[in-house]
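Other chains of the complex are left out, but the ones given are in their true place.
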Amino acid sequence: MCEHFLQEPEWSWNHPEKDEPTYVHHWVKPLHKIEQTPDLILYGAPISRSSISVSGASLYPSEFRRMWKGFTTYNLDENVDLSSFLVADAGDVAMHTTDIILSHQRIQKTTAYLAAHYPTTRTCMIGGDHSTTACAVRGIKEAFGEEKIGILQLDTHLDVRDPKELGPANGTPIRQLIDGKIVKGEDVINIGLHGYYNAKPLIDYATQHSIQMVTLKQARKQGLLNTIQGALEQLTKKVDRIYITVDMDVLDISVAPGVPASTPGGMSAMELFDCLLEIGKHPSVQHIDFVCLDPSKDSAVSETVKIGVYAWLQFITGCMFQPR
Amino acid sequence: MCEHFLQEPEWSWNHPEKDEPTYVHHWVKPLHKIEQTPDLILYGAPISRSSISVSGASLYPSEFRRMWKGFTTYNLDENVDLSSFLVADAGDVAMHTTDIILSHQRIQKTTAYLAAHYPTTRTCMIGGDHSTTACAVRGIKEAFGEEKIGILQLDTHLDVRDPKELGPANGTPIRQLIDGKIVKGEDVINIGLHGYYNAKPLIDYATQHSIQMVTLKQARKQGLLNTIQGALEQLTKKVDRIYITVDMDVLDISVAPGVPASTPGGMSAMELFDCLLEIGKHPSVQHIDFVCLDPSKDSAVSETVKIGVYAWLQFITGCMFQPR
Amino acid sequence: MCEHFLQEPEWSWNHPEKDEPTYVHHWVKPLHKIEQTPDLILYGAPISRSSISVSGASLYPSEFRRMWKGFTTYNLDENVDLSSFLVADAGDVAMHTTDIILSHQRIQKTTAYLAAHYPTTRTCMIGGDHSTTACAVRGIKEAFGEEKIGILQLDTHLDVRDPKELGPANGTPIRQLIDGKIVKGEDVINIGLHGYYNAKPLIDYATQHSIQMVTLKQARKQGLLNTIQGALEQLTKKVDRIYITVDMDVLDISVAPGVPASTPGGMSAMELFDCLLEIGKHPSVQHIDFVCLDPSKDSAVSETVKIGVYAWLQFITGCMFQPR
């Protein structure tokens, strides 16, 4: 449980301590340079060769850090300054070039290490493709063996394809966790499903395992935020620890050119931002990931990566509203 | 009335009969391989040299079929499995390289042939530019000479430019049909007009011929679905057969890079999807086309073609709700 | 006050006087070719080397005029024909290749000249980057020295960075005007602010100088049009003359690829169009500019420039509703 495979982040944080940080890259600090317990630990899981179709999602962690320079720490809408919230960047998990299983184990071990050593700190993993979620959740299980984990998934897909057929690919994480007895199907709530993107047999699997499927249409009808709140309340009653996984393909294709699996009929960026703010506010949420964004396919103006950074800041803004 | 100019579809359908199809390309079948009466016949009209400005809409039928592989037959929002609805692909009408009039006649003849031989089957033409609609409607008139045809047009433009000036170009189909006494102006309802895209003289023509113009703004105010329902009810009372023409330029430019004539202020993809679902539900609707999508101008992620396939599946989902 | 630096517009207006214009390029006339007092004078300020980051906004005036050919003079939504509203194109202010201060002075002088010689005519400046707004407002002050000017700013940013540090760059115009005593902070209303794009010290400056900040979220909650109306009412009571500045980066990044500073969470094109219509209706509005659109970064279908032309036509449509 004590091993980790972290590589120091490549960027060099060089903001003078005395100055108040006003930009994100002056605010986030490398984990190995701070002594207090951080409020949130960020780490990258740069793997996407486990993706069914060609993906450059492995490039997201570094691009995420490159684009955050365009953001300040001040949320004007909520009138909140994030600079007092301590975010530590633990760098990226070192991936093997061709051994996918080994890479996956390292993500698991590293997540377990971070969760165990910083038990009161939120973790935030930046993928990587969606296969990384199975690793991270197993890592958390490893760290807190007795605790029951629930998952709130924002996703266009169920991701319950069969690992016996595909191996631990990006279409399989939820099934890996259910079949592996890490998480119960009834403790998984998927919000964002829509359209013609999940084959009937996958829906049958989800139904058999009591995965809660909330289509985007249903969620909009009952209020997206109500739906999120309801899901978090419900999970809070049933589990000890909530893991949020945000597959960026939940976004509509018109705002997410950098997510090859995004589709027409998905969430707008504003909807995603509102969801993340709400999720951040909830005290049971300890773990979150953002996966499947391939910056090599993004638009010339990096629209999708900017949405990714914004969504992450919304989650942190939400956290600021909690009593500390 | 018995001639057709169909070329077998290029793709090779090879799904084993015994397996339940879960993806669109396993579900749609070539017309010449099936024996039952299909519920819907699909055919392409790959011409765009009749377009006023340069257009590659002739490439849409084959690209449409290529991109449908990304869709399953299960509509999660409506909880409907399309696989019991029999869709037959009749292939494309053979176009002449330079003789536009001849090509147009072949579209007309082929439509007449399909309508006459499969009188209880819905037809769905994939254009091609909007000039094809005039051909198709004339073909239907040829097949059902006594019947009165009404048109519901989703379009940013009126398409009533003068064929005496332009020939049978893509800006003229509605005027061709009105001037040619195939359809009465009062039996044409255009929903989706907006902005600064129809010159005053065209509006004057439409007014003189009693074309019903509903701006997108008006439609949104009274409810887009109400507007669609109202239009279909009205037409049902007045005509024997409703033809739907979807000019993809009705979509907003932000979601339709692949439609050169799309503009700011147009329909969102979700609005179009909702319209098509509603249209599919209506029993008087026998014919539909989707035109003016130029895949060679589409975004790298094929956003517009994906919207095109989705819209078509929505129409079919709607059809599933009808008593059979 | 009598000097100007206008270069005749490059395009050659050649519509026969006798024909009713139906397209924008037949309707707008070069200023030097008309004798009546125009209703609106258009002029370009093609400078963007004053931009903090690399910008081709200097190319916007000519691209704006090139793309207006795709628009008719008939607004179908409002059922208004613009052709009776006299728009004169005064051409572009001649810019120096490297002397930014001189170029800025020319914009100021030219604006003063136009405002003084056509005191009852609305002016509309097409930027260039946002530094041009400071020049234009100073020019108007020069022309109407006694009058009090108020500013309604549609913008994602406050643009109150310090010119002592940056010189008269595009991040500084509002501060130039406040520090230069041309406009009072309390007479500036910014609508459209959102997200993480204004550093805390800038917000502090704005607060200290009583700039009225209305976030997009707040504006949406109270109704965007109500907010615009309220702002115009309030300014009308306090000032003699209202200047509207539209930084195109107020638009959401998904609809404004051609505005490098646009961000997720911004205004939709429809919202901007509605605002401009409302603004045009208000009799106190005499001056407007559109800035920061870089056509060299626009999408292949010129989405952003098309939105720019549409927004400008909406303003004119609004003007048509005023009693004349």
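Note that the chains are named A, B and C in the order they appear, and that numbering of residues resets to 1 at the start of each chain.
The rule we apply is simple: contacts are C-beta pairs under 8 Å (C-beta built on N, C-alpha and C of every residue); 3 or more make two chains touch, one makes a residue touch a chain.
Treat the numbers as computed from the prediction; the structure is a model and nothing was measured.
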| item | value |
| --- | --- |
| With 3 copies placed, total copies in this complex | 6 |
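Please note the rule applied: only the chains that are shown with their structure count from here on.
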| item | value |
| --- | --- |
| Same or different contact residues where subunit C meets its copy subunit A, judged by the half mark | different |
| Between subunit A and its twin subunit B, rotation from the CA superposition, multiple of 5 degrees | 120 |
| Residue numbers of subunit A (touch at least two other chains) | 254 |
| Touching residues on subunit A, where the partner in the complex is subunit B | 193-201, 203, 213, 215-217, 252-254, 257, 260, 262-265, 297 |
| Subunit B-facing residues of subunit C, complex | 20, 22-24, 71-77, 81, 83, 254-255, 269-270, 273, 299-301, 303, 306-307, 310, 313 |
